[in-house]
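All protein chains but one are shown at their positions in the complex.
Every chain is named by a letter (A, B and C) in the order it is written, and numbering of its residues begins at 1.
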Amino acid sequence: MSDPMRIRAQAAGDKVTVRVLMSHEMETGQRKDAAGKVIPAWFIQEVTATHNGKTVLTADWGPSIAKNPFLQFVVKGGKVGDKVAVTWTDNKGGKRTDEATVS
Amino acid sequence: MQTRREMLARSATVAGLLAGAGFLPLSAMAAWPQAAFDSKNMADAVKALGGGAPVESKDVSVSGPDIAENGAVVPVGCATTLPGVKRLLLLVEKNPSVLAAVFNVTDAVEANLNTRVKMGQSSNVFAVAMMNDGKVFFAAKEIKVTLGGCGG
Amino acid sequence: MVKPSLIGLAALALCAGAQAQKSTADGIAEYRKMLEDGNPAELYEAKGEALWKQKRGPKNASLEQCDLGQGPGVVKGVFVTLPRYFADTQKVQDLESRLVSCMAMLQGFDAAEVAKTPFGRGEMANVTALATWIASVSRGMRFNLPQSHPAERQSYEVGKRAFFFRAGSHDFSCATCHAEDGKRIRLQDLPNLTKNPGDGIGFAAWPAYRVSNGQMWGMQLRLNDCFRQQRFPYPGFGSEVTIALATYMGVNAKGAESIAPSIKR
Partner (left out) sequence: MHLTRLIVGGAAATALLAGCATGPSPAELDAQARQAIQSSFRDQGIAKTDRLNQDPALAACSTDKAPDEAAADRVMADALFTVKWPAGGQFVGDWRRGEAIAQSGRGMTWTDNSTDPKDNGGNCYNCHQIDQKEISYGTIGPSLWNYGKNRGITDVASPATAPIVHYTWVKLWNPRAYSACSNMPRFGHKGLLNEQQLRDVMALLLDPKSPVNQ
């Protein structure tokens, strides 16, 4: 259904910088279509990031986050070969998880 | 009388305390904080998340461009150098939905998050740090949004 | 309380002009820099690469045998040599119209149906994703369009004439905005497309992710929206004028380094 995320996780020293791009409309619910009808809100509400299976960050998002969202965070105590996974859940119950290996 | 907002705020606080103490996995904090996202200003949003009055602090920073070529995508970041941070918030003062993001951080990540927000017009952007001890600090930055392109 | 702010305003007015403009330009440059890292075009690159390899269409075939000008299956380097003449279709084709030909020949899609599909929908969205990936494979290479076939030279000459053709309710041509150095619309710099405008500028920057509407745009949609803003009627997908204009811009950009897919306002 939804397109995969792009997750880049790069280690430098014992820190891993993770950059995530998610494919999502992030519709605010404030816009109208050409016919003047309100386009219903459709946006990612929750994001969870795990490092080797352990949750390291959760986030609650509102409709102010830009379309095709970008998220960057830094994991402490990571190394090449570790797994970083990100899950998002939207307000319509849509959900997606993708995983990347730290390089 | 207890309003729905206060109730939600209280339950969020309790859940936060439990999670902080290791009683609950973070993912069980689940419930999306509707009241906070419905808030019309920073103080209300922080209150809805169980925090006190925010105090401006040099130890919190908000990053972003001075001018955004397009308000549809504005790169912003929030960070703090203070130990013991529980949550980092990003808010756009003049957006219909002022609260953009709540980051529940753990010791395993740096208190330095970057994302991109929409901005309907030039506005202050706030980064807020909610601490484990209940204190709340913030930083502000004005970002100008310009009109671009042919405009048709 | 009123007086100091008035003085402030006066001071502001005094140092406006050159200095204010410089800081605006700096601010915009800073904004663009911040967006470069994490270009959502990457999402479309990934989708395009998967589509290239996937067996699809009535013939259940992949596009891996598609000839984009340097032999079946060659992807690297083709982006900086298109549009060019293709003997099998007897046409000069740009990347997107060539992809539609391959989808028809190899996968059995109806080319006319694909060409009619609105941008961003169905198979047209797939064409854009494919073009995004194919462009990305040639990132950093320099434009060098062939001009040896008479049809390629004709395409250039037709493109040049179309570029200067003024019409529509507002009397605009491509040249109205893109024939001089150093001009802008609002705060957006306008490349001079009558010559090589420099590395990664103009023709060398598309496909691009458009921040303003969160869409991925190939050159066909870029030209389509230019014509919309020119108040022209609607150019057909892959029509002769759109391809001739691409040839004109591409040949003029000889030696320019491709940064596509890029990110744009």
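By definition in this document, a contact is a pair of C-beta atoms (placed from the backbone, for glycine too) under 8 Å apart; a residue touches a chain by one contact, two chains touch by 3 or more.
These figures come from a predicted structure and were not determined experimentally.
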Which displayed chains the unshown chain touches: B, C
Contact with the hidden chain (one of C:L187, C:L221 or C:A260): C:L187
Where the missing chain touches chain C, by residue: 13, 16, 20-21, 24, 90-91, 150-151, 153-154, 157-158, 160-162, 164-173, 175-177, 179-180, 182-187, 190, 194, 227-229, 231-236, 239-242, 244
Hidden partner chain, residues of chain B it touches: 144, 146-152
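Note that only the chains that are shown with their structure count from here on.
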Centroid spacing, where centroids are CA-atom means, of chain A and chain C in whole angstrom: 28
Geometric centre distance via CA averages, chain C-chain B, whole Å: 37
Multi-chain contact sites of chain A, meaning residues that touch two or more partners: 26, 66-67, 70, 72
Junction residues of chain B - those touching two or more other chains: 72-75, 116
Chain B-touching residues of chain A, taken from the complex the two chains share: 15, 26, 28, 30, 45-46, 48-49, 51, 54-67, 69-77, 91
Contact footprint of chain C on chain A as seen in their complex: 3-6, 19, 21, 23, 25-26, 66-68, 70, 72
Residues on chain C engaged by chain A in the complex (per definition of touch): 37-38, 40, 42-43, 46-47, 209, 214
